[in-house]
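The chains shown are only part of the set, and none of them has been moved.
Labels for the chains are A, B and C, by order of writing; each one numbers its residues from 1.
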Amino acid sequence: MSIVSRLLSVADLDDAATADAHCDLMCGVYNPAQARIEAESVLETMKKYNASDDDYFKTRCIIIKEERAQLAKEHLWVLWTDYFKPPHVEQFPQLHDLFWRATKAAGDAKKSNDEADAQKLLDLIDEIAEIFAETKK
Amino acid sequence: MSIVSRLLSVADLDDAATADAHCDLMCGVYNPAQARIEAESVLETMKKYNASDDDYFKTRCIIIKEERAQLAKEHLWVLWTDYFKPPHVEQFPQLHDLFWRATKAAGDAKKSNDEADAQKLLDLIDEIAEIFAETKK
Amino acid sequence: MSIVSRLLSVADLDDAATADAHCDLMCGVYNPAQARIEAESVLETMKKYNASDDDYFKTRCIIIKEERAQLAKEHLWVLWTDYFKPPHVEQFPQLHDLFWRATKAAGDAKKSNDEADAQKLLDLIDEIAEIFAETKK
């Protein structure tokens, strides 16, 4: 699948929104992509940090990574508390622990510049996205 | 294409990130989906507002729509200023005007509960997403 | 144990800070009182809303309650992800579910002006505060 197709498919969420319209939420629009995009930023910022030897640039990387990791954390918290309902937890008993580890991974990605830590966050978000997709079937 | 495939594809942005790694940006991760998701919220909130006759609920809709429209606006501004470069503007001379109309449409979607206003915002974001995808080819 | 006694134990900060100094956290200062104070605001704002028949004042109550309930939610999320560690979850297996219900209760307190909903949020925060106090022993 080409990058373009994927990018276009990202922008074409109409049916997903229709599906959400049946839930009892405020606006009914949730998407793990929000946390995913911020976590991508965390990984890319780590790469830039590790590839640079300019102190000024590296300090800016730390400031920005701190913000993006925080945003990833916040998008995950909202998804956990607001989107998922008791029947989901029955169907996916690992849900609480998965979100706990994912938000902790976002915290760990603040503390380190080990790209494996950012990758772990991305992997956990992908696990969440798979469960999210299951609940949309 | 099923909802699930689309949702999964949203979460699978790895190649896009690789492509971005060649640019000179801070973290190199941009995605029109961020504005798109907020604009979806704006539309859904309008629908809830229009379908309700509970004053308390309707006031909450206004508060929340104000926030989501603002976030759509901010994601668009960042994309316009930070992602696009002079060669893009040469190739897509409508770019500035398109972003101006899109961010104004986000403002209009605060002022109204006409679902057509939210749809106009979504359509303009889709136009931007198509240009964005072209620049990724 | 009365609410007052429990609140007093929540705020016994001095020793808590000393204890935290041994942990691996950034600053090591956590306190359920932060969520508690915001949740108190939610309850008081509901009371003011329910006692008033001034539309302008009532709209301000909704705006402010929305903010305070959000802050209560955020303080709870931080406590859950950042303070508690795997051994705590082993010792208190209800922890994840308790935080999930508490943050959902903060969301419910946005949706309603039923003072029982704010009281439920306060009760869940008190349950969390008791566990927190246990972990400090």
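Everything that follows uses one rule, which is that a residue touches a chain if its C-beta (ideal position, glycine included) is under 8 Å from a C-beta of that chain, and two chains touch if they have at least 3 such contacts.
Computed from a predicted structure; not experimentally measured.
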Assuming 3 chains are placed, give the number of copies in the entire complex as this structure defines it. 6
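Assume only the chains that are shown with their structure count from here on.
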Average the CA atoms of each chain to get its centre, and name the chain whose centre is farthest from that of subunit C. B
Approximate Å spacing (C-alpha centroids) for the pair subunit B, subunit C: 34
Between subunit A and subunit B, what's the gap in Å when you average each chain's C-alpha atoms? 18
Between subunit C and subunit A, distance of the C-alpha-averaged centres to the nearest whole Å: 25
Show the residues in subunit A shared as contacts by 2 or more other chains, in ascending order. none
Under the definition above, what is the set of subunit A residues touching subunit C in their complex? 73, 77, 80-82, 89, 96-97, 100, 103-104, 107
Using the touch definition up top, name the residues of subunit A that touch subunit B in the complex. 1, 3-13, 15-17, 19-21, 26-29, 31-34, 36-37, 40-41, 43-45, 47-48, 60-61, 64, 68, 125-126, 129-130, 132-134, 136-137
Subunit C residues touching subunit B in their complex are 59, 62-63, 66, 110-111, 113
